[in-house]
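All protein chains but one are shown at their positions in the complex.
Then we have chain A:
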């Protein structure tokens, strides 16, 4: 592919200054920056919560927190990490990079874009406000049901459940608005000549993500609305005495919840091949087959939800259906893995920080995928369900597969966004500390789960002590290592070696044809793609 770009850029930046710039902005780069900063802040908040959890689990017995508070910590940790760290980070990249990659002047609906972001801080306030209210004797703290809101526990729960319901509503509106924007931008704002099958893979990943969000987030909104009316207005959706069923909540929740896993991962699967090809200095392998695989995974993801509750009591044909359909996802996913490995196969690779994260990501996310295959087996799942095996599995997919992927993206694009190179030594140190301590945190949890330690319980039997202690110590290192990440980002934003336009020797794509940092308004004249 080749591009012709007109070197005309608006020199003036017509925006209010100070705080008003950020409250009112309609600029995709400003909004993307806000999303990314918000995600980083919430990542640290959610991470601090889990540090407290690991401190409690350092030894058997109750040391630091009350069980009720423990329950609040794990649920809010999950909600923050999923909805306020991973999703906004992916949306931040979409805002920053989609218009640059497809040669668009901005996102298609800029004011809506601003609203999409500004719904997030109110959601964060709603979710965490009950902690503060509890200090003043109002209510009994945040939601304590875990992030899944399972009825009937959530029907009985305190005021924290109501706050979480409305936090989810705001997050849902934000996601739907963001998705509408992505879909419209991709369909309507591509540069002349950029056909769909010439789009960067990141655009494909996000397009399918946006479709999944549009299809499933409203179902979650419906489910929590039913929960709200069951709690306060006397409906009987989740109550057998009225003809309802608590298990129906699980169906509704996971109809959203399983696609949500791919909503978190697809954007990463989009930009990761771009990082791999950059540092392998050869074109990505199997572009078309990757696109088809992304579609196949997106489509399959909405028909496999009940594997999250195999043990709840379902007819055997249903169990078999959900088992086989879940396992079928591993086929397109294996195709993707093959393509990623084939992309770097015999490449002239160099291992800058983004590439370290990318290669580490392939391996660790691979472990996440394989342990998922184990859990998809109905017979085996009866043993592993609701144990630490599950916890370790989904942290391999969502921390390694999600967050570490996002970190690769951050190091990859940070020089483009800020115009400065980050500290490479510090970046590499961050990677090694993260990768090693992550494994030391979660490998013991696989063994704990296999031995039968249940999740979501603040105390445990004595035989689990050693592995828990190892896991906690490693988790503290993992948490501390992220301070390096924050420091590196801040110092990169403030200064450092100037980045070139191309930044990376092997970088391909329209975003690298612009200066680093790009001007406030880019591609007001669309480039032509040949």
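The working rule: contacts are C-beta pairs under 8 Å (C-beta built on N, C-alpha and C of every residue); 3 or more make two chains touch, one makes a residue touch a chain; residues count from 1.
We take it that contacts and distances are computed from a predicted model.
Student: There's a gap in the complex where one chain should be. From "cytochrome-c oxidase", "Cell division protein FtsX", "Transport permease protein" or "Formate dehydrogenase subunit gamma", what does UniProt name that chain?
Tutor: "cytochrome-c oxidase"
Student: Looking at the whole complex, which of A:43, A:131, A:147 or A:163 touches the chain that is not displayed?
Tutor: Of all options in A:43, A:131, A:147 or A:163, contact with the hidden chain holds for A:163.
Student: Of A:69, A:237 or A:399, which residue touches the hidden chain?
Tutor: From the options A:69, A:237 or A:399, the contact with the absent chain belongs to A:237.
Student: For the full complex, which residue in A:190, A:393 or A:420 touches the chain that was left out?
Tutor: A:190
Student: So which of A:40, A:126 or A:448 would be touching the chain we can't see?
Tutor: The missing chain is touched by A:126.
Student: Touch as defined at the start, partner being the missing chain; which of A:57, A:85, A:143 or A:180 qualifies?
Tutor: A:180
Student: List the residues of chain A that touch the chain left out of this view.
Tutor: Residues 15-16, 20-21, 23-27, 104-106, 108-112, 114-115, 118-119, 121-122, 125-126, 129, 137-139, 152, 155-156, 159, 162-163, 166, 169-170, 176, 179-181, 183-184, 187-195, 210, 214-219, 221-223, 225-226, 229, 232-237, 239-245, 247-248, 251-252, 255, 521, 524-526, 528 of chain A touch the chain that is not shown.
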